[in-house]
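Removed from the display is one protein chain of the complex; every other protein chain stays in position.
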Amino acid sequence: MNLAQENDSVLLVGKDGKRSLFVLKSGWRHNTHHGFVEHDDIIGQSFGRSVTTHLGHKVLVLRPSLDDLLMNLKRGSQIIYPKDIGLILLKMDLGAGSRVIEAGTGSGALTTAFAHRVAPTGTIYSYDNREDMINIARKNLELAGYNDRVEFYQRDIIEGFDQTDVDAVFLDVREPWEYLTQVTAALQPSGFFGALVPTTNQVTDLLFGIRGTGLWDVEVLEILVRHYKPVPARLRPVDLMPAHTGYLVFARYVPSDAMDSEGVEELDSSEEGVYENGSQG
Amino acid sequence: MNLAQENDSVLLVGKDGKRSLFVLKSGWRHNTHHGFVEHDDIIGQSFGRSVTTHLGHKVLVLRPSLDDLLMNLKRGSQIIYPKDIGLILLKMDLGAGSRVIEAGTGSGALTTAFAHRVAPTGTIYSYDNREDMINIARKNLELAGYNDRVEFYQRDIIEGFDQTDVDAVFLDVREPWEYLTQVTAALQPSGFFGALVPTTNQVTDLLFGIRGTGLWDVEVLEILVRHYKPVPARLRPVDLMPAHTGYLVFARYVPSDAMDSEGVEELDSSEEGVYENGSQG
Amino acid sequence: MNLAQENDSVLLVGKDGKRSLFVLKSGWRHNTHHGFVEHDDIIGQSFGRSVTTHLGHKVLVLRPSLDDLLMNLKRGSQIIYPKDIGLILLKMDLGAGSRVIEAGTGSGALTTAFAHRVAPTGTIYSYDNREDMINIARKNLELAGYNDRVEFYQRDIIEGFDQTDVDAVFLDVREPWEYLTQVTAALQPSGFFGALVPTTNQVTDLLFGIRGTGLWDVEVLEILVRHYKPVPARLRPVDLMPAHTGYLVFARYVPSDAMDSEGVEELDSSEEGVYENGSQG
Partner (left out) sequence: MNLAQENDSVLLVGKDGKRSLFVLKSGWRHNTHHGFVEHDDIIGQSFGRSVTTHLGHKVLVLRPSLDDLLMNLKRGSQIIYPKDIGLILLKMDLGAGSRVIEAGTGSGALTTAFAHRVAPTGTIYSYDNREDMINIARKNLELAGYNDRVEFYQRDIIEGFDQTDVDAVFLDVREPWEYLTQVTAALQPSGFFGALVPTTNQVTDLLFGIRGTGLWDVEVLEILVRHYKPVPARLRPVDLMPAHTGYLVFARYVPSDAMDSEGVEELDSSEEGVYENGSQG
């Protein structure tokens, strides 16, 4: 069964649609717009049911999903969208036990998603040169209950990473092309590289930088998500959608001695055709 | 380290970009366009390097990613795209240890992704009424090495599912609205529902069907992915893209006694506004 | 040359980017945030230059484009976007001298675009059952200087149109499928039909309604426009875009005696293939 335990994160939803996310602590109270609830009224009960506030209003008690966690992050910087995170997790091939380097940490949205993904045995090594961002991220990870799977490093990554042989490296920094030597020094052969950049100029710079590094099978893409109003008799998209979050760049590390450079070049172009035909699978 | 073992899946990439995916068996040979390679030349060696065929050509040896596995599925039916799978995994909140019901199985693309996601301890219960599809899926899962995490059921799901209290149910069937009672009987409170349907008429029917079932916080969306040619000096999107794969519908199960129906109604609409503002995070 | 005349529409742009559109009248004054300008300082001068307000500020004087006119309409109802108008004008094949029926009038955005397009000798017959909308539209058309090319009719179009043998009929009404007999009675053979509807349910109803009416070569489409921030060193799309304005449906009138019904059926499907291949040209 699915019972709420002390130290679990919990999501409360009020009648007004107001959501709040917090960690259960025996003896504590949580205030809502419709009165407070006792944590002890939640601990030991199943999720997906309701509790009653001291003013007699029902409030819904849910186990927060990764999506809920991401929506409730304290933000200190730009956010990454679920549409992008879903594909990043897939393309970086993260799974239970993966060891992943990420820079920069930002408010820890991607860190949270990575930590969720590599449970129960993997580790995230998260680098940022700003102490304030690491502090925000640390709090967000704590709320998610994932703190023990993440190691934070406050550092300029031009100095390199402490890990080697990791499964994947993801860069969410302004000039990712400046750190590709550091990236390939940390990656295991066959490992995955990813980056998110907002402008086309950065994509161009990154693609130029990737040449000759052993990063291979390069993909550049963007994702658009369109929500519909869930009204069955008048089905139509919502009025506005995000026009842009960023360009995603993915590649795979193949040390240069693994193949002749001509061979690698050839692969790139043939692979590209697959995606152009829309038959990627 | 990252050494290939007997019974591991392996991805070979030739100079011509040709990829092949197979399981390593000591004593076996694998034919490529440029000669054969001995499995024993791969077993015990690290991934991300090359082997030489009997004709002297280098071939790249990679550990197949989930993306590689999905691209190499034997297909007996419509395929689900990585862009959709990434978000489905996120929205269904799957993680290590999750128990998930899926119907129909199809060629097992989503089954493969689910199995990858719930490792090492979760289980996928996959239902299809066609024996031929289950056989194709079983072979695909075997190639991926995920067979022991999947239980197949050949059945018309109108008869219901054998499991209860599962974390998530995903329907990839023609008339998902016909099985919502079966879905909520199997789901634990707070659990996740998802469906993929190709036409707007089906979205309408599903949204009508969802009313009053306890499926709540309904989201309808579609994802568009656009690849770019990875040519830095002439950066531009590819010429063609998929215009449509399907509409994704997600909801969460909240038993009707958990909240007053008016409350739930209210939540739906307020939540919808969040996505319209593009501030979903 | 390009000199402003009395009764011309003029667009003023201030230093603060504030735009105002009005008709030139000798002896009048126009107030801006930076002082007033005398109409007589504009009349007889060329467009694309500036005038000085009585407070000494330069204000830009432009001949309003159709796009400017559409952006400055007084709105009493939903607006139609330039992205849609551009394709509507093309698909309805409007040109100098065309005779076009439109219903409903709304605030006259499409009426304005049609009137601009059929100049100097064409006529727009614009029907709406709401007097207030016709009054708003009439004022907008006056500002554009197109009033003499438009005839307004306040009527429920279930009673039919007064014209026959027109080049095109466009319906921007809630239930366009209710008026198809009236449409084909007004259209000349080979003439063009168009409609804009916001929901998928309406598209379905319209497609069902079109069957057997002689409306042929049916196209259903939607247009997405994405603006970029015009910053050369940091080129990227803007943050938000319209996710939806409406679905456009186009068809051509071929009286049923012109071809065997099987023939027409065949055409439809083959034609559809052209668009699927993206090779429409």
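Labels for the chains are A, B and C, by order of writing; each one numbers its residues from 1.
In this text, a residue touches a chain if its C-beta (ideal position, glycine included) is under 8 Å from a C-beta of that chain, and two chains touch if they have at least 3 such contacts.
Because the structure is a prediction, the values reported are computed rather than measured.
Novice: If I consider the whole complex, including the chain that's not displayed, which of C:L55, C:I158 or C:V238 touches that chain?
Specialist: The missing chain is touched by C:V238.
Novice: Touching the hidden chain in the full complex, which residues of chain A are there? Just list them.
Specialist: 200-201, 203-204, 239-240, 278
Novice: What is the set of chain B residues that contact the non-displayed chain in the whole complex?
Specialist: Touching the chain left out of view, chain B contributes residues 198-201, 226-227, 233-244.
Novice: Kindly note down the residues of chain C that lie in touch with the hidden chain.
Specialist: Looking at chain C, the ones touching the missing chain are residues 1-2, 13, 15-17, 46-50, 58, 60, 62-63, 65-67, 70-73, 75, 79, 81-83, 85-91, 93, 95-97, 109, 113, 116-117, 119-120, 165, 188-192, 200, 203-208, 218-233, 235, 238-242, 247, 252-255, 257-260, 262-263, 266-272, 274-278, 280-281.
Here is the rule we use: only the chains that are shown with their structure count from here on.
Novice: State the pair of chains with the top count of C-beta pairs in contact.
Specialist: That would be the chain pair A-B.
Novice: For chain B versus chain C, what separation do you get between their C-alpha means, in angstrom?
Specialist: Once rounded, the distance between the two centres reads 45 Å.
Novice: Go ahead and note the Å separation of the Cα centroids belonging to chain A and chain B.
Specialist: 18
Novice: Two-or-more-chain contact residues of chain B, please, as numbers and ranges.
Specialist: 200, 203-204, 239-240, 278
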